[in-house]
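Heads up, one of the protein chains got dropped from this complex, but the rest are sitting where they should.
Up next is subunit A:
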Amino acid sequence: MSAAIGQSGASLAKALQGPAKSLARCSRNQYLRLRAQRPAFTPARSFTASSRSFEKRYTEDHEWIDTSNPESATIGISTYAAKALGDVVYVELPQTDMEVNKGDAIGAVESVKSASDIMTPVSGVVTEVNSALEEKPGTINKSPEGDGWLARIKVTNPGEVDGLMDAEAYQKFTEESSEK
């Protein structure tokens, strides 16, 4: 936990440059207080290209997570994965209130005779599932990173998100793995 705070504290500090020193060396309490002030910094971020993509991260297993709202972060499979799977004919959703650890299967999809596990990129508690997929599993192919989301999760360890790839890094990752 402390390592995770140090890490995200450091990245915050880098982003802010000015108050960096105080943040990087702050105690846990100070850090939490500073972190609580975070919304005050967000206007600065809205000048960047897209605040949404900043919050969206990808795993090497081709899941994405949007942590714009950490109380209810959205999880799904990437466009790349949806293409690779082919036509999805059935989606197994998790139960709400289910507690999951990073890397656990939180669902599965079936396409072209294949059952594929979907892993959660972070630990947390499932708060909502996309029941629309039960009737229209093909939504995963049509809009994997939009209407085809799988579940929402209350993130218990925000530090886990830091280890994931942003959109740019993920694209590079998929290009490299298709070359292999």
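Observations, loosely collected:
As a working rule, a contact is a pair of C-beta atoms (placed from the backbone, for glycine too) under 8 Å apart; a residue touches a chain by one contact, two chains touch by 3 or more; residues count from 1.
Going forward, contacts and distances are computed from a predicted model.
Only one of "Putative lipoate-protein ligase A", "TFIIH complex serine/threonine-protein kinase subunit kin28", "EKC/KEOPS complex subunit CGI121" or "tRNA (adenine(58)-N(1))-methyltransferase non-catalytic subunit TRM6" fits the UniProt record of the hidden chain, and that name is "Putative lipoate-protein ligase A". Contact with the chain that does not appear here is found for just one residue of A:71, A:134 or A:175, A:134.
For the chain missing from the display, the contacting residue among A:96, A:157 or A:177 is A:177, taking the whole complex into account.
Remark: the residues of subunit A touching the chain excluded from display are 61, 89-90, 92, 103, 108, 110-117, 119, 134-135, 177, 180.
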